[in-house]
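A protein chain is absent from this complex, but the other protein chains hold their places.
First chain written, first letter: the chains are A and B, and each begins at residue 1.
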Amino acid sequence: MRVLNKALISGLVGTTTYLTAAVAMAADGGLPQLDVSTYSSQVVWLVISFVALYALMSTVALPRIGEVLEERQNKIDDNLAKAEDLKAQAEAAASAYEQSLASARSQAADAIREVKEKASTEAHNRQAKLTAQLSESIKQAESSINKAKLEALSGIKAVAVDVATAAVSKLINEPANENAVSSAVSTALKSRT
Amino acid sequence: MANPIEQFTIRPLVEINLGGLDATFTNASAFMLLTVATVTLFLSLSMRGRALVPGRWQSMAELSYEFIAGLLRDNVGTEGRRFFPFVFTLFMFILFANMLGLMPYGFTITSHIIVTFVLAIVVFIGVTAVGIMRHGLKFFSYFVPSGVPAAVLPLMIPIEIISYLSRPISLSVRLFANMTAGHIMMKVFAGFVIPLGIFGGWAPLGVDVLLVGFEFLVAFLQAYVFTVLTCLYLHDAIHLH
Partner (left out) sequence: MPKKINENNNSEDDIDDLGRRIKAARGPESTDSPKNQAPPPNEGVGQAMRVGAELLSGLIVGAGIGWFIDGWLETRPLFMIVFFFLGAGAGILNVYRSTGLIERNDTNHDANNNKNTNNPIDSKDLPE
């Protein structure tokens, strides 16, 4: 509200200034501006000069300025477009570089993986072969050991039968029954092994 | 002490009579032609080089162009483009006329109410014509303000009409009064310098120096205000109805 009144007051002040000034000057005896006899010539020459200026501006000055401004703007636009072009090219080059880098890297990774796989399968195979060989040898060894054990055992049995027969015959002063002695020795051997 | 009013008198230089129409070449006429010449010389000489990287003068010429173009664009939009030569001419004419009046022995053509009135009337009639040609009779809906209860309308519409009709008056009075008052003040203070002698004369001289500086600002400001209001009235005529 206060601003409203301030505007109005300044308006009233201005108006009163104008009016008092006008009255004072009119009373002074003629403000030249109010001398109507001069009006005609002023209007005529005003129209002449304004029209002349308008013609000069619209045909000479303004087009010239407009052209220079437009030329400059075109040049700037051109340069900016070129800059954008180059920027796009740089981006394309950068992304191409990155792509080839990435593909090279993945290729290397693939190759490495292949080699690793191959190496590991080979190692696997060799290991399996070795294991098989070893178990073969072990089996053979076990069977020969068993054979030897059996042979030894049967040899032991014959010797034990002989010794037992001799001992028994000595003991009972009669020739021993071979079958009875051998079955007794087998039972005794069985309980020992 | 000098008479502060005397500086505005129109002095006939060459009597010319065009079949009953008084067209004598007066000091006012001379300064009108001088204004035209100065504007044209300024613009054409500054642009002579047409450099892509402008020098000082060319920058000023281009600045005035872009200043008015910007005013039109901001206040009227892109349809204002066709009025650009007129608005530009108007601004440069008033600006240089004001400035030339501040030169030593210069005459201020814009301190005459008839001159400012003709300029204002041309703008007013032109803008109204643009409005009517664009909108036909709907142009008069401008005088019916929106958001007003119907009972008040019989009061508001005449007030709106009077407000619209007062535009050329205010345009011309504003420019005329500013120029006249400024020059009267300068003359009055200048008139005090000699009578106050070698000791007292420095005060009014200092005031006058400040006044001249202030009047250059006013010269530009009044040209600007006249032009901006023209653009605003154009905007009203084109966009509102």
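Observations, loosely collected:
Definition applied: a residue touches a chain if its C-beta (ideal position, glycine included) is under 8 Å from a C-beta of that chain, and two chains touch if they have at least 3 such contacts.
All values derive from a computational prediction rather than experimental measurement.
Note on the undisplayed chain: of the listed residues B:51, B:169 or B:194, the one touching it is B:169.
Only one of A:51, A:76 or A:123 touches the absent chain when the whole complex is considered: A:76. Contact with the undisplayed chain is limited, among B:5, B:23, B:61 or B:76, to B:76.
Interface with the hidden chain, as seen from subunit B, comprises residues 73-78, 80, 142, 145-147, 149, 155, 158-160, 162-163, 165-167, 169-170, 173-174, 177-178, 181, 218, 221, 224-225, 228-229, 232, 235-236, 239-240.
Subunit A meets the missing chain through residues 3-4, 7-8, 10-19, 76, 80, 83-84, 87, 90-91, 94, 98, 101.
Convention: only the chains that are shown with their structure count from here on.
Centroids of subunit A and subunit B (each the mean of its C-alpha atoms) stand 67 Å apart. Chain contact summary for the complex, subunit B toward subunit A: residues 5, 8-10, 12, 16, 18, 21-26, 28-29, 32-33, 35-36, 39-40, 43-44, 47, 50-52, 54, 58, 61-62, 65-66, 84-86, 88-89, 92-93, 109, 111-115, 118-119, 173, 176-177, 180-181. Taken together, the subunit A residues at the contact with subunit B in this complex read 18, 21, 25, 28, 31-35, 37-50, 52-54, 56-58, 60-62, 64-69, 71-72, 75.
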